[in-house]
Structure formats: C-alpha cells, structure tokens
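Here is chain A:
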Amino acid sequence: MTIHEVLLSLDGVEATYNHAIRALSGVSLTVRTGEIVALLGANGAGKTTALKALSGLLPAERGQIAAGSIVYDGEDATRRSPAELVRAGLVQVLEGRHCFRSLTVEDNLIVGGQVRGLDRAALRSELERIYALFPRLRERRRTPAGLTSGGEQQMTAIGRALMARPRLLVLDEPSMGLAPLVVEGIFAALKRLNREEGLSILVAEQNSTVALRHADRASVLETGRTVLDGSAADLRERDDIKAFYLGFGVGSSTAAATTPTAA
Partner candidate 1 sequence: MPAVLSEPVVSPANGNVPSALAVEAVSLSFGGVTALSDISFAVAPGEIRAVIGPNGAGKSSLLNVVSGLYQPDRGRVWLGGHSFAAVPTDRLAKLGVSRTFQNLALFKGLSVLDNVAAGLSHRLRAGVLAQVIGLPAARRERAEAHARAEELLAFLHLDGVRDRPAGTLPYGIQKRVELARALVARPRLLLLDEPMAGMTLTEKRDLSGHIRAARDDLGTTIVLIEHDVGVVMDLSDRIAVLDYGRLIADGTPDDIRNDPVVIDAYLGVAHDLEAGEGI
Partner candidate 2 sequence: DEQYFPLQSYRVGPYAAGGTGFFGGFIDYLTLVNNRDGGVNGVKLTWDECETQYEVERGVECYKRQKNRPGVAAWNPLSVGIAYAMIDDVGRDKVPLITVNHGRTDSTDGRVFKYVFPLLLNPYSESSGIVNYIGTREGGLEKLKGKKIVVLYHGSPYGKETIPIYQLLAEKYGFSVEQVEVPHPGNEQQSQWLSIRRTKPDYVVLRGWGVMNPVALKTAQKVGFPADRIIGNVWSNSEEDVIPAGDAAKGYTAITTQASGADYPVLQEIAKTVYGAGKGNLDDKKRIGSVYHNLGIVNGILNVEAVRIAQDKFGKRTLTGDEVRWGFEHLRLDPARVEALGAKGLFHSINVSVANHEGEGRVTFQQWDGAKWKVVSDWIAPDWALLRPIIEKSSLAYAAEHGIQVRDPAAEDASN
C-alpha cells in the first residue's frame, strides 16, 4: 500500500451554527489516498461538525462555513452538493445511526447503492458483500430498520455507506453501540478494503484505543481547533497527549472550554 497525493484537505475551517454559535474556529487536516486518519477530541470538540462540513451536510443543519477551505480530490468541496460528493466517492456515516426507519434493512442498503445505478445482479452481489461483513443484518434484512437494535442500526448505516463503494469513507463514531467483536470485525474489514482497494478512511472516534490502533495518523481537536496532528503510533505512546486530548467533563471549571462562544 502506497500513500499517494492528498485526497482531502481542510485548511483553517471555521464554522457556525445559525450564524451565531461558533462550533469550529480553525480546523486543518489532510487525508491522503490510502490513508486511515483518526479524528479525536473530547465531547463537543467539533468532530461531528468538521465531518459534516467536509461532506456538505452543514447547511442542512443550518450551519455555515465561515472561513477556510475544503478541497476534495483537487476540487473545492464547499461548492459541491452532498450528492455530487457522494458520486465522487466521499461518503459519510452519520453520527447517531441515521437509518431510514421505515425502510427495511435491505432497502436501506439498496438506497445506499443507488448512486451507482447497479443492475440487479450487481446489486445482489454487493448486498452479499455487506451481509458477509455483518451476518446479523442478513437475519434482519426484512425488518424495518427503525425497529432493529441499536447495534444493528449502526451496522446498517455503515453497510449502507459501503454500498456506495466510497473512495473516502468518513465515519462518525462507528464503534458506538457495537459489540467489541463487531468493532474489531469492522476495523479489520475496513483495513482490508484499505489495503486491497486503496479505500481512504477518516474516522472520528471517542474510542481512541481502537481508533489509534488502526489509524495511520491522527488529528486532535479541542474546542473547534486542531491542536495536534501526528502519526498514530506516536500518539499511542504518549500518555501526556492522551490526557491532554481526552478532555475532562464539563464541570464548572472547564465550562468555558466546552461552551461555544457566541460569534
């Protein structure tokens, strides 16, 4: 596996919600082709916001990019619609398992593959690929996704994104709610795709142990700002940094750090 040119880069991105609540105030990060990058940070650091910003979903949350640039595959990503980005291979798994609740698990997956306009046979084999990764989903494929268990929903959401055969997969807390074996399974599978197909991955995780174990590099956010950027191996070693980025709750003492300041 070779690491090529820059696939995605964020530079000095600032973002607000509702033109008022500042959520990002200087996020920079890069993902090169074939790389796995972890985005770490405490609760409210801005991971989700950064990921939404780069996949064009911020406007749908009434958020705005106030400054900075986001370049995906050599083009300005802020000018492209989310659908265009997906077609260009940038697919995101949203935080909090946004499944299509009334669609069955299988229909969820099919919708995920729709951008590719597959024929029946190809669709079948793609589905099989996902079911091989998440056997649990095969058993539940006729159940409306909204009724399945939390973990099953999470698998559905990840599977749905994989159906689009992304070049850059953006994952927001994929391990949340998943059994340890499944988490390992997912990361192993992603790693395989990364190795075999050059899939690049950007993953925001609280579960930093898992994330760092699999990532090549990591960026750390704190209160909407990139504060650290380095190789995952380094970060794994350094306890001081761990203590630094893991954050400490939002007691009165650190309230200022986690309460966004008004613009």
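Regarding candidate selection, all candidates are chains of the complex that A comes from, given by their letters.
Everything that follows uses one rule, which is that a contact is a pair of C-beta atoms (placed from the backbone, for glycine too) under 8 Å apart; a residue touches a chain by one contact, two chains touch by 3 or more; residues count from 1.
None of these values were measured; they are calculated from a predicted model.
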| item | value |
| --- | --- |
| Chain touching chain A (counting every copy) in this complex, out of 1 or 2 | 1 |
| Contact footprint of candidate 1 on chain A as seen in their complex | 21, 42-44, 48, 95-97, 136, 139-140, 143, 147-152, 154-155, 173, 176-182, 184, 206-209, 213, 246-252, 254-255, 258-259 |
